[in-house]
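Please see the structure below; I have some questions.
The complex is shown incomplete by one protein chain, all other protein chains being positioned as in the whole.
Naming follows writing order (A and B), and every chain is counted from residue 1.
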Amino acid sequence: MRGEDRMSDEMTTNSEGGGEAVTAGGRATPDAAEGVHPSVSALRDSFGDAVLRHEVVAGDEHVVFVGEENSFEILRWLRDEPDHLYNFLSDVTAVDYGEGRPIQVVYQLYSIPHRHALRVKVELPVSDLEIDSVVPLWQCANWLEREVYDMFGVNFRGHPDLRRILMPANYAEGHPLRKDFPLRGRFSRAEQTRRALAQEPEDHYVGTDFGPGRDPQVVPWPEIGGEPVPVRSPDSAEDES
Amino acid sequence: MSRRSVEYEVKQRPELGVDFRPLDGGPPAGVSAEPLLDSENMLINLGPQHPATHGVLRLVLELDGETVVRCIPHIGYLHSSFEKLGEYRTWNQIVTLTDRMDYLAPLIYNCAYVMAVEKMMGVEVTERCKVTRVIMMELDRIFSHLLWLGTWAIDVGAFTPFLYSFQEREKVYRLHEAYTGARITTSATRVGGMMADLPQGWAEGVREFAVGVIETLDEVEALLSTHAIHLGRTQDVGVISAEDAINCGFSGPNLRASGVPYDLRKDRPYYDYETYDFEVPIGENGDCYDRYLVRMEEMRQSVRILHQALDRLPDGPMDVDDPRVVLPTKTDLMNDMASMIHHFKLVMEGVKAPPGESYFAVEGSKGELGMYVVSAGGSKPIRWRVRPPSFVNLSVIPKLVEGGLLADVIMVNASLDIVLGEIDR
Partner (left out) sequence: MSDTPRTSGSGLPGGLFGSGTPTFLTTKVDFVVNWSRRNSLWPMPFGTACCAIEMMASAASTHDLARFGMERMSFSPRQADVLICAGRVPYKLAPVLRRIWDQMPQPKWCVSMGACASSGGVFDAYSMVQGIDTIVPVDVYIPGCPPRPEALIYGLIMIQEKIRGETLAEHAANRFEDPAAVAQPIADAEGVAALSGPFGNSTNQNRTSGFVPAIPTERPRDRRP
């Protein structure tokens, strides 16, 4: 299979290539390079073993791996320490490597006063996708974390309003950017069309649109929680053609 | 919404000499007869199909009369699964997807994406390619701001600047088309270079445009910048402080209008931007009017950069001379066995990237445009993430409009300069 990565197989994903590396990060850096980025050595001094790993990728981008239980503390330290002051959260996203490997939640941080950037990664096992929300630290994480929840199913504890943002509120096919989610979705096109048009106008309002104590008249989907309609017969090829 | 009953207080008017009594024998005399109208807030839906939302954006507004009490934005009405599609496309095929996200400034997206991939792969492009990409990015920055200007003026109530700005945009459309064949969806860049070298006379066309756009900007500014209606609708509307702007993730002209001097071309420079002579306008008040002024001045500064870049455009090859990345020329291909093999492998398998990742951010026309690419060593990415500036900019809109009037919602939305293609991806 590996030699057959031809352009005509345009629908196959890339999970076959480079399967040796656990992550797609760069090589681990020798200790001398840690001093190059001002925050990494200070982070190691303050948190010790909570900083699991440090890598340098793409020549000059520093990546720090931390554990899920310390992520909030470490990110708060990075935001508040005067020498580091990562006051600008560029991005919160996630990467799914497929085949049961942990999902990485990635924070891109930037310090406007000191002009340096840092990437913080947290690896979460697929069976337990829960992490503390950083909305109390940076408000822009609100929508960014909602998107990670929508696309990957990561639950952010303490998020004020964790619900789907890009997909419809009653989307029943799963979390699209996971590697086990097929490109064209799990339902057939006819089923997707039927579900899309079967909504009542009131369904378009979700609970937070209304004040406290006022709920929309949402028509319940009988199929939510049930078995989705299978798209393909079991014997057909499992490719994305 | 239930209708509550209306209560009356009966007010006696002794000078009329009549004793008012309500028919149902209500409250005693001496109490006012003016009706006390009880009211509820109104929940209205702005969009997703609406002329002034600049795309398929849906805002659910709770109104107390004309005042906005709450605003809940809903997006996702243009979600086109770009990031998922990217995982099934080779590195060069994704360039065609990038045009369709921010369709107002496609060349910026084209450039930002291949710059991220080249950083990840460690490919250094030629000088000519660097200057060409700077020209492309600044040209499209003006291009995007021109459309913003046209629709901004329509939202204020002036239709003419829309026609003027589209007239200028037609010139850029022709430049796009002369180079790439397409007006909007350019797909001009490739990993390691560009799709082709610049056609003859193209640089002169850009220079002509750069001169002409200044005259149009002068005309439009004469129409708008001191106009009483424009000032009245935009000054002190949608104010955000600098600390809030940074914490909420604002970037680009929105952030600079609040007084924060953060521009990626100056602070995290790429492609020799530190050697170009230009200024970055910074606002003071953080209101809609300041965002307007910042963008108008940015267009003029982009013209400055364009002139400098055109002056320094060097001759030489456009593509990097690396056979693993760039297709060989037809002459080499037909004459040289090694070139033929490289050509075959590049066409059949695509460019192969080593394992790695990169987050590369450029100053897009809307703000910090970040591209995060992750490779596991093949011809397709494991993950392609776009950090869209408008996504984060739009998330702040409830904070900016709550407490204001309904008409201000339109102005604030226009001042954020959002494009739903990149928000929803």
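We take it that a contact is a pair of C-beta atoms (placed from the backbone, for glycine too) under 8 Å apart; a residue touches a chain by one contact, two chains touch by 3 or more.
This one's a predicted model, so the numbers in the text were calculated from it and none came from an experiment.
Only one residue in the set B:41, B:67 or B:185 touches the chain that does not appear here, and it is B:185. From the set A:107, A:143 or A:181, the residue in touch with the chain omitted from the display is A:181, counting the whole complex.
The chain omitted from view is touched by exactly one of B:78, B:191 or B:260, namely B:78.
Contact between chain A and the unshown chain involves residues 8-11, 167-168, 173, 176, 181-185, 188-197, 199, 201, 204, 232-233, 236-237, 239, 241. Although one chain is not shown, part of chain B still touches it, namely residues 48-51, 55-56, 76-81, 84-85, 96-97, 99-100, 103-104, 147, 162-163, 166-167, 169-170, 173, 183-185, 420-421, 424.
In this text, only the chains that are shown with their structure count from here on.
Per-chain CA centroids place chain A at a distance of 24 Å from chain B. Partner chain A is touched in their complex by these residues of chain B: 43, 45, 60, 62, 72, 75-76, 79, 81, 83-85, 87-90, 119-120, 122, 246-249, 260, 262, 267-268, 347-350, 355-359, 361, 368, 370, 372, 374-383, 385, 387, 391-392, 394-396, 424-425.
Put simply, chain A touches chain B in their complex at residues 5-7, 10-19, 21, 24-26, 57-59, 61, 87-91, 93, 95-98, 106, 108, 112, 115, 117, 119, 138-140, 142-144, 147, 151, 164-168, 176-177, 181, 183, 204-205, 208-211, 240.
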